[in-house]
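One chain of protein is taken out of this complex; the other chains stay put.
Order as written gives the chain letters A, B and C; numbering starts at 1 within each chain.
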Amino acid sequence: MAENPEGWQPRILAIICNWCSYAGADLAGGARIQYPPDVRAIRVMCTGRVDPLFIMKAFTDGADSVLISGCHFGDCHYLEGNFKAAKRMFLVKSLLRNIGLDDRRLRMTFVSASEGAKWAKVIEDVVNVTQELGPSPFNREYGELKELV
Amino acid sequence: MATKNYPDPKLNEKLRDRYYRRDQSNPEFTKDVEKLADSMAHMCFQCGTCTGGCPSAPRSTYRIREFMRRGVLGLEEEALTDPDLWLCTTCYSCTDRCPRDLAPTDVIMAMRNLAFQRDIIPVNFLKTVQAIYSSGHGVPNNDANRMAREKLGLTRDPPTTHMYPEYVKGIQKIIDHYKLKENADRIVKEREG
Amino acid sequence: MAEAVSPSTSEKPKAPRIGVFVCHCGTNIAGSIDIEAVKEYAKTLPNVGYVNDYKYQCSMPGQVTIQDAVKENDLTGVVVAACSPRLHEPTFRAATKDAGLNPFRFEMANIREQNSWVHMHDQEGATQKAKDAIRIAVAKASLLEDLYPKSVPVEHAAMVVGAGVAGMQAALDLANAGIKTYLVEKSPTIGGRMSQLDKTFPTLDCSQCILTPKMVDVGRAENIVLMVNSEVEEVEGYIGNFDVTIRRKATGVLSPAEAEAKGIVGGGCTGCGDCAPVCPVTKPNEFEMGMAPRKAIYIYHPQVVPLLYTIDWDSCVKCGLCVEACGEKKAIDLEMQDELVKVKVGTVILATGFEVFPIETKEEWGYKRYDNVITSLEFERLICASGPTGGHLVRPSDGETPMRIGFVLCAGSRDSTGVGKPYCSRFCCMYSLKHAHQIIEKIPGAVPYIFYMDIRSFGKAYEEFYYRIQDEGAKFIRGRVSNIQEDPVTKNLKVYVEDTLLGRPMELELDMVVLAAAVQPTEMTNKTRKLFGVSCSTDGWLLEAHPKLNPCGTTTAGVFVAGVCQGPKDIPDTVAQAEGAASAASIPIHRGEVELEPYYAMCIEEKCAGCGMCVNLCPYQALSLVEKDGRTVMQVTEAKCKGCGTCGGFCPGGAIWMNHFATPQIVAQIDAFLLGGEQ
Partner (left out) sequence: MTEHKYAFYLGCIAPNRYPGSESASIRTSKRLGIDLVPLEGASCCPAPGAFGSIDLNVWYAMAARNVVLAEQMGLDIALICNGCYKSIYEVNHKLKHNKELRDGVNEVLKEIDMEYKGTIDVWHLGELLYDPDIVGVDKIRESIKVPLKGVKVAAHYGCHLMKPKKERHLGSTEAPRWVEELVEALGAEAVEYRNKMQCCGAGGGVRGYDLVHSLDITNEKLINIVEAGADAVVDLCPFCQLQFDRGQIEIEEKFGIKYDMPVFHYAELLGLAQGMSPSELGLDLHAISTEPFLKKVL
């Protein structure tokens, strides 16, 4: 794993759905399951709400990783939102690859309201992968291409 | 364990203090057993399914559940010095039926490994090591069998380390890497005096 | 991002002045977050007009500080940094409203469940995360606008899916509350599992004696529309307006009402049973767990409700003998087809019950391999007076009366091997005690052996019942049965178990073994729950809104759960939950209307190109294309839109405004986090 620059803390944006993953995250809190504090979560009613441009905006703003987390297939409170979101991920991942970003920086997971432990594990994985990948090229302070953005 | 040090040694033994106290428990033992056995032995809830189906239990004082309990409580001394540790035929019935998905058989194997590290080992195991060290086989060939093999149209020696003794060196290197032969010989010598 | 103007705002919005209120939550937050540092930081944020903290923001005095601050500082929005919005968003919205602001000009920063509680040993990280969370919340709060909850009328009707004791109790309560209730049951009769039991613990009431009166009440209640042999086919709509399509399976038999509707005067099935004897086809009766025969045209047992015969199409050969036997009642119609019925209801209660775990998958106990190993439900039928053997317990192998009977507890429960179920099925200990009593009572000299790990007699009068059964002579052996071997000749069973209290392995030769098998959701439950958008917990049972504080509700507004479908429970708890669910389900109906969160979508018509992409994205068909002064634009039927935002997430022209989750608001949150707040 390449040596990360001194002082760099991963900045990870999570956009999570209110009914499942947000509730699962709350459950991890209730159970006091500890996990790294590097992720900032934004709540939406459904992952279907996540516009691919939000993700591109996050990366151009210098996010090191973006996590989208919703309900398991078949559990979506609005029937199909998570299917649509999952389909869009392929589009966004190819966009990321086109602009030279490792597409592992974008991740979609499915965490239900009763899976507190899984939520903690997802956060740990995302943070570990981000540590492995190091700062995003567009990272405001540490990215090589920070002047471009 | 606190001894009562009464003048009469017989009383000391008869009235020996049988309290469990924390100092008898070695948490490292529990960790070592779990690591070697690759099983979450601390999750045992003492349901007895293992002993219930154990072929050795009905004909001895061997209770696999009690060894699991000793593992959980870290009672290293009691576990490793108990001769029953060597009555397990490793038939894995307990592992197959454990509702907590544990592997009591592997826990026993782990405890035996730890016992051997303290020179606690029945002699037959050492004899097997010595046999393999010299011939590469735990049950080596013999002349009667060589004749029988010839009669069957087979080579006098099987195409193993018997026919290709040059491979025995490799086996010896592996065994020496873990000082197994050295320890085995030392223990056998100590025992046979 | 286009210049942010929502279609609803007419006059120019006031400059945002946000109040930030940081909660200590005792030590829950203050314990691992530096409140002062967070407060100081909040003061530096743009648009922030007031910052304060309080030990318990959600308390009454806490809320009053918010109201005073809003008035004194002429604030336009409120941000509370405390627990999860899923918990106290309603509380603080009310406080914001009392302060004179629109309740939707409020945003929460979750610095407890998703911060202090999960970063307890990293104060620096947690404090930094709290600052970011507040910055994000303020960014959104600055762009929030007045919204008014939509109130929708609630249909004055309810539906209960599943007519076991839970479904029946719920339906009766709703009906008695004057609410028209559709009771949908997949099998030909109501009564569910409880009707298959002989006695019930701890009172030893005869199950049928206490259940059949309720069954008759359900049959007679005019407010209950009983739909047996029926399954939920499709569900549309939302709380107050569920359009449910029910598939009424063809039974081949007309009820008196159906016959009359067809002009057959005085016809229809009266349950006289003339048809069954002539029927040439015999099949195992599922109600009797396959231990008694029934014909292709059958009723499960004499007290079925409704008292109507049913034809099993898989085995009926359509010979027509039953039609002749029925005579002029003309109740039988062999060409009957399934019927799809659409009903509109305000709220729904799922009470789909449970089935027995397929215990043959635990091969070590030999169920289905050994004749004399049976499940507890089969034992109930054998010991039951109305059962296949008239209540005489007999060994399936030779019909003899067993004298030594073993009960294997935790059979498939508390099993984390992946074959069984990890959970405790909760009521097997108690019914096994009951079974032991029944044996001692009915078969003089018989000895029951109960192989247990723990006896969980937790309920009212349960421990006393345990005391009584032990006193009556039941033998308790503390050990989980390892395996069972059958004697090939005598078909007796050798049970291998360790008495862990004695520390000795036991080989007990018994005449019969009863497996107190685990319970699991019925096969149908998974399909039905998805139709109502109800998720399940990891163990497969339906997921309640909150295990402690909202056990009957689900995360889908208007849908409630009752009985074992939400998790194993005995009859007292089941009935209690059914009554709870019925009362919860009746509230919206009695209020007649319900407020929906106004998160619906709106079309920014000047930017809409009329491409229609959003129309087929919407799972609720809430969007349509319309002509408006020469241009095709999208139009939202607000009543149908649930606010998921799937359309808003993919509109190529950015022409869809999602109330309270508008694109500018979300982008402001993203920028606030990543660009440190400067635009």
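Assorted remarks:
The rule is simple: a contact is a pair of C-beta atoms (placed from the backbone, for glycine too) under 8 Å apart; a residue touches a chain by one contact, two chains touch by 3 or more.
Since the structure is predicted, the reported quantities are computational estimates derived from the model, not experimental observations.
Listed by label, the shown chains that the missing chain touches in the whole complex are B, C. Of the candidate positions B:30, B:49 or B:93, contact with the hidden chain is made by B:93. Of the listed positions B:33, B:47, B:73 or B:103, the one in contact with the omitted chain in the full complex is B:103. Remark: the residues of chain B touching the chain excluded from display are 36, 55-56, 59-60, 86-93, 95-96, 101, 103, 105, 108-110, 112-113, 116, 121-122, 124-125, 127-129, 132, 136-142, 145, 148-149, 151-154, 158-164, 166-171, 173-175, 177-178, 180.
Panel shows chain C; residues 363-364, 366, 369, 417, 483, 485, 487-488, 494 of it touch the chain omitted from the view.
In this section, only the chains that are shown with their structure count from here on.
Chain C has its Cα centroid 52 Å from the Cα centroid of chain B.
The distance from the centre of chain A to the centre of chain B, each centre being the mean of the chain's C-alpha atoms, comes to 50 Å. Those residues of chain A in touch with two or more other chains do not exist in this structure.
For chain C, the set of residues touching two or more other chains is empty. Chain C makes touch with chain A in their complex at residues 84-87, 110, 112-115, 117-122, 125-126, 128-129, 132-133, 136, 530, 533, 535-538, 543, 555-556, 599, 617, 619-620, 642-646, 648-650, 658, 661, 663, 666-667, 669-671, 673-675. Only residues 11, 13, 18-20, 22-23, 25-26, 28-30, 32-38, 40-46, 48-52, 54, 57-58, 61-63, 71-72, 74-81, 84-85, 88, 112-115, 120, 140 of chain A touch chain C when the two sit together in their complex.
Within the complex formed with chain C, the residues of chain B that make contact are 45-54, 57-58, 63, 65-66, 93, 96-101.
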